[in-house]
Every structure is written in structure tokens, then in C-alpha cells.
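Data block below; observations after.
Excluded from the complex is one protein chain; the other protein chains are retained at their positions.
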Amino acid sequence: MAAEALGWWGVPLGIIAGTLRGSAPFLFVSLGECITEKSGKINLGLEGTLLMGAMSAYAVSYLAQGWLGPVWSPWLGVLAAGLSGTLLGLIHGWLAQQPRVNDVAVGIAMIIFGSGLAFFLGKPFIQPQAPPLPTFEWGSWSQLPQMRAALRVSPLFLLGVAIAPLLQWFFRATRWGLQIRAVGDSPQAARAMGISVFKVRLASIVAGSFLAGIGGACLSLYYPGVWTERISSGQGLMAVALVIFARWNPIQCLWASLLFGGAQAIGPAFQSVGIDSYYYLFNAAPYILTLLIMILTCSPQRTLAGSPGALGQDD
Amino acid sequence: MAIAQSPSASGLPYRWRRSIEAVLLPILALLVALIIFGGFCALAGANPLAVYGSIYKAAFGRWSAWQNTLIRAAPLMLTALCTALPARLGLVIIGNEGALVIGGLAAVVTALGVGTALPPLLVQLAMAVAALVAGGLWIMLAGALRHYRGVNETISSLLLNYIAIALMNHLVEGPLRDPNFVTKPSSYEIAELNWLGEIPGSRIHWGLLYGLVACVIAYGLIQRTSFGFAARAAGSNVRAARMAGLPVGQLTLAVCFLGGSAAGLAGMVEVAAVQKRLNESLVSNYGYAGILVAFVSRHNPLATVLVAILLGGILASGGILQRSHGLPDATVLVFQGIVFLCILASDSFYGRLPGFREG
Partner (left out) sequence: MRDRTPRLSPTFSRRQIMRGLMATTAFGLTARFGTACTSDSSSSAGGDGGGGDEETVVGFIYVGPKDDFGYNQAHAEGAQAMASVPGIRIVEEASVPETTAVSETMRSMIEVDGAKVLFPTSFGYFDPYILELAPEFPEVQFFHAGGLYQDGMPDNVGSYFGYIDEAQYVAGVVAGHMTQSGKLGFVAAKPIPQVLRNINSYTLGAKSVKPEITTQVIFTGDWALPVKEAEATNSMVDQGIDVITCHVDSPKVVMETAEKRGVFCTGYHANQAPLAPNGYLTGAEWDWSSIYTRLGEDFVAGKTLMAGDIDNLLRGGLAENFCKLSAYASIVPDAAQADAETARDQLISKELVIFEGELKDNKGNTIIPAGEEYEQQNLELEKMDWLIEGVKGSVGS
């Protein structure tokens, strides 16, 4: 039981461990938002989707453990999270493409609607304990319990890591990926090519919401592994900024998610070795960093490399 | 967005038809929302008709309910302007919450600095000016980043929210903290003389008047001045406006400043009339709700007043849903979500209703 204290080494280890644990939701939501934004629409409502996903995953994992057993029921929960994301994505995808309707406004309404629905339906599941997702024990070689705990990796996280390069390839090399990019860069041109802008955007938004829903499952079934109404604390909204930070590049979304996930561990890790001032400011570090990087890398003369041309414009 | 006008079934002049449509559509949307929400309540085991009755009574049923609604609406009018004004220039600002917090911070620091050395009216004026300037500069930063560095203003203003809140939390636990106030880390109290009191004969604080006046001024500015005209012109087509010699940069900074100052003023009202000190309670989603109010009112400052009152009414009825119908606390969120989604959806029906169809 008694573990050796790590002292200052605990800070980097804590941040690495926090990164492995905490970045999965960021990863899924940002990959989802990446698909959405590539098609030229913004979905701020992923905060609501994340909550809905977290709630449905937890609820289904809990309810299904009776007949599926605690090994498989969490996976059904993950699927349920994806499906609930899909449903919210359909609403957003349809509504945000209507004439005179702004996608940012729909997103904020969807945050309210999605979180309201998640809280409403989630009331009975706050108390019970649902079976969590299994983890890979990659640290069993180590003598250090801290190392063993840090290297307890979720398969969902690995799935997310695998999706990132796949998505990169998808955008670069497949016809569908090309269509999404075409729609995002210039809807008029895409229409001229015979692509249905509406369908492509709807599909992108729904796919993005599906991933965000799974991001919610990471929160409730892996880390921190509970369902409460404050579980997301703004991570879904943050993912929108994260995608821009990552320049709409799935691989960079992965790095950015790791950075943001790790940043959550900075405040507690520093306090645990006695640096206990400025913790609010430490906690705000990812936001400040994103803003700084945006300021340094943007330029008024040209749009950002990778930026979908039609993003945030009504058409 | 230009829609060709052509004669249709209705013989009314075009302008009239558009006006009737502008009133009719949101009302229809509201009805649809009520029907959907009623179904939701029925599924949750509550009688929809009784729920409607309770909502009406709790929000608009009598003078006391009206006051409840108006108190909740007051800050929303101000925070909505933070999105509505820059929207005239085609900017989507969502930094309302941050500007509100910064405005509150500036107001409290001013009030604590001046103390009771000046007459209350002057102190309140100083607080308001400080909040206007601080909130204005905060959002102007997003505008400046947009104009000079090409940084997306939606994202930068979102990030500025988190930074403002962290800064406020840091200050109230550190340099500004009143150690004798034990319930939560807070700044020292604003001297009682300088509190923003209530409108006589009611329990509504003067913030409501601030909100109404701000909305009327904003309306006049947008609709009746050359500044407003230039902003609208630049908003509809930035490139053309540049070619025509309009100072797009200055306009960007100006609308952002004005929008931010409105939200900053909401922060001042909140600390001077409600909280009396600075603490985390200042962060209570008035900013995010304001974004929705702005969009639903189509960035028209006069419509903002009505939409703010509608949302105020919904919020005011939240309690009665729990107390009289046994519905959980999240019901009011679901209700809000449905109402706003329906009204947003109704926007797409302009010119598509029978009798209002464009040729």
C-alpha cells in the first residue's frame, strides 16, 4: 500500500498520467468538431452532446449489466452514447442549414437542450455505480505503483488515437473526404460539381456528434468514471477552440487534445508539491495558451492554412 | 439575402406583410414549442394544461410574477447587446460572460477605491463608466484581434470568457478578498450608500432601466445614425464597404466596444444592485443566455427587450414546475432549449408561409 513519494518527479509523471487519462474526451470531441468544421459549419452544441453521451453511456452500462454482464455492457453504453450524439447531430445538422439560421445560435440552444435532456433523464443514474470500461495495464513492468497507475490506458483512448490518422487519410485520399472539404471551402463550387451540400454537411455534423457522444462515454465510463451533472465542466465548448488550435488537422487535434488533457493536471500536480498560488491562473492556462497561439499564427492577409473557406459564413 | 418581391395571395403592401410575418412567426414557433414541451411533460407524468397554467401564472400572472420576470430579464437585455451590436457588422461575439465579469470587476474596484468620498450618484456614475470602459475594451480586444491579426472573433471571445472568470476568481481569493466574509471568497462590500436601489413601488432594481435605455440607444444608433448605416453596410459586404472607403477597422473596434460595454454594464448592475461584492456568483450564465436572446431577436435591440422578457418569464416559471408539478430541476432547461430551437427554426419560414409566400 505505501508508495514511495515521488517529490518533484511527481509533477511530470502526474502531467503525463493526467494526459493519458484526461485527453480522451477532448480527442473525440475535437475530432468530431474537426469533421463538422471541415464541412463549413460550427457546432457549439457539442457540450450538450458530450453530456448526453456521458449520461446515456452510464445509464445503458448500468441497465444492461444484468443481461450482458459487466464486461460487455459498458461497450453497449459507448454505442448508446454515439447514438444519442447522432440524434442531437440530426437536429443540429438540419436546423443549422436552414436559411437565415445561424449555426452558432443553434449550437448554444443545443447546449441548453442537450444538457437539459441529459440532466432530466439522468436523475436516476447519479446514485448507482455502472460497470466501467476495462483498461489495459501497460505499466505492470514497473516497480512504481505511480507508474503502473499512470499507464492504465483506456481502449477508447487508443481508439481515438487510431481514428486521428485515419481521419487524416480520409480527408486527403477518399472521395467522401474530398467532398467534405469541397463543401467546406466553397459550397457554390461543390454544388457546381453536383455535390449535395445539405447532405454532406448533415452527414459531417452527424458523424461529428457521434464522436462527441463517445467522448461523453469516456468521461462517465472511464475517467473520472461517474455520471454527475457537472461532469463535462465546459470541455465540449473548449473543443471548438481546440480544433482551431489544431488548424483543422486531425493529427494535430491529437496533439492538442493531449496538451489540453495534460493541462488539467497542471494545477493539482503543482499544488501537490507545494506550489499553491495562482491555481486559478494555472487552470486557465490552456485558454491563455490557445489565445496566444492564435494571435501569433494568424494573419489578416491570409486565412489560416487548413481553414475551411466557408466556415462561419451564411450562404 | 435579397428576396425578390412579387404580388401574392395577400393584397397587403410588402412592408406590412413582412411586419405581420415578423410577429406571427415567433408566436407560431412559441405555440409549437409549447405543444412539444407539453408532450414532454405528459411523458414525465405531468398534466400539460396545468403546466401551461402554472407557467403563465408564475411568469406573467400578476404584478409580483411580472416583477420576478423583469428582474431576470434586466441583465439579459444588456448582455444580449454584446452579441447583437457586433452582429450588425457580421461579427459573432460570444464573450458576453467575460465582459460582464470584467465590468463587474471594474465597478467593484472603482467603488472600493472611491468609497464614500463622493456623493452616491457620482460613485454610481464612476462605477458605470468603469464597467462600460472595461467591458468595452475586453470585447474590443476580440475585435482588434480580428481586424489586425485575423483571429476568429467567436473563438477569441469564447476564450476571453474563461480568462476573465479565472482572473476574477484569482483576485477575490487574493488581493481583493474580504477575510470577514465567510460564505465564499469575495471582495470587500460596496458601501451601502452606493448600492443601486430599487425602482420605487417595486422590487425591481434600476438595472432594468439601464437595460431598456441601452436597448433604445442601441436601436437608435443602428437604425437612425450614419454610424449605424455604415456598420450595416459594412456588415452586409465587407469587401464592398472597404472599396467604398468605409473605415471597416474603426467600425469593428467601435461596435465591439459598444457591445462589450453593454455587457460590462450588466456586470456593474449585478454587483451594485444584487451581489454588493465581487464573487463567483457573478458567473451565472447571463452572458450565454444573452447570446441566444440576441440571435432570437435577430439582433434588433428593440426585439431584444421582448425576447429578454420572454426568457425572464421562462426562468421565473422554473421553480413552479418543480414545486407544483414534481418535475425535476432540469425541466426548465429542456423548456428553454425547445423554445429557442423552435424560434430559431421559425426564422427559416420567412416568406414560406401560405399567404406570405414570395412569388
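Lettered A and B in written order, each chain numbered from 1.
Here, contacts are C-beta pairs under 8 Å (C-beta built on N, C-alpha and C of every residue); 3 or more make two chains touch, one makes a residue touch a chain.
Keep in mind the model is a prediction, meaning the values are calculated, not measured.
*Asks:* Please identify which residue in A:Leu88, A:Met110 or A:Ala265 touches the non-displayed chain.
*Replies:* A:Ala265
*Asks:* Would you write out the residues of chain A that touch the absent chain, in ascending order?
*Replies:* 1-7, 10, 13-14, 17-18, 21-22, 119, 123, 126-127, 129, 145-146, 149-150, 219, 223-226, 228-231, 233, 235, 264-265, 267-269, 271-274, 276-280, 283
*Asks:* May I ask you to list the residues on chain B that touch the chain which is not drawn?
*Replies:* 58, 64, 68, 71-72, 169-170, 173-174, 177, 179-185, 189, 192, 270, 274-276, 280-281, 284, 315-316, 319-320, 322-323, 328-330
What we mean here is this: only the chains that are shown with their structure count from here on.
*Asks:* Quick one: chain A and chain B, Cα centre-to-centre, how many Å?
*Replies:* Their C-alpha centroids are separated by 28 Å.
*Asks:* Quick check on the complex: what are the chain A residues that touch chain B?
*Replies:* Spelled out, the residues of chain A in touch with chain B are 42, 44, 91, 95, 98-102, 104-106, 108-120, 123, 229, 234, 237, 240-241, 244, 278, 280-281, 283-284, 287-288, 290-291, 294-295, 298-304, 312, 314.
*Asks:* Would you tell me which residues of chain B are touching chain A in their complex?
*Replies:* Interface residues on chain B, with respect to chain A: 1, 44, 92, 94, 145, 147-152, 154-156, 158-160, 162-163, 165-167, 169-170, 173, 288, 291-292, 295-296, 328-338, 340-341, 344-345, 347-348, 350.
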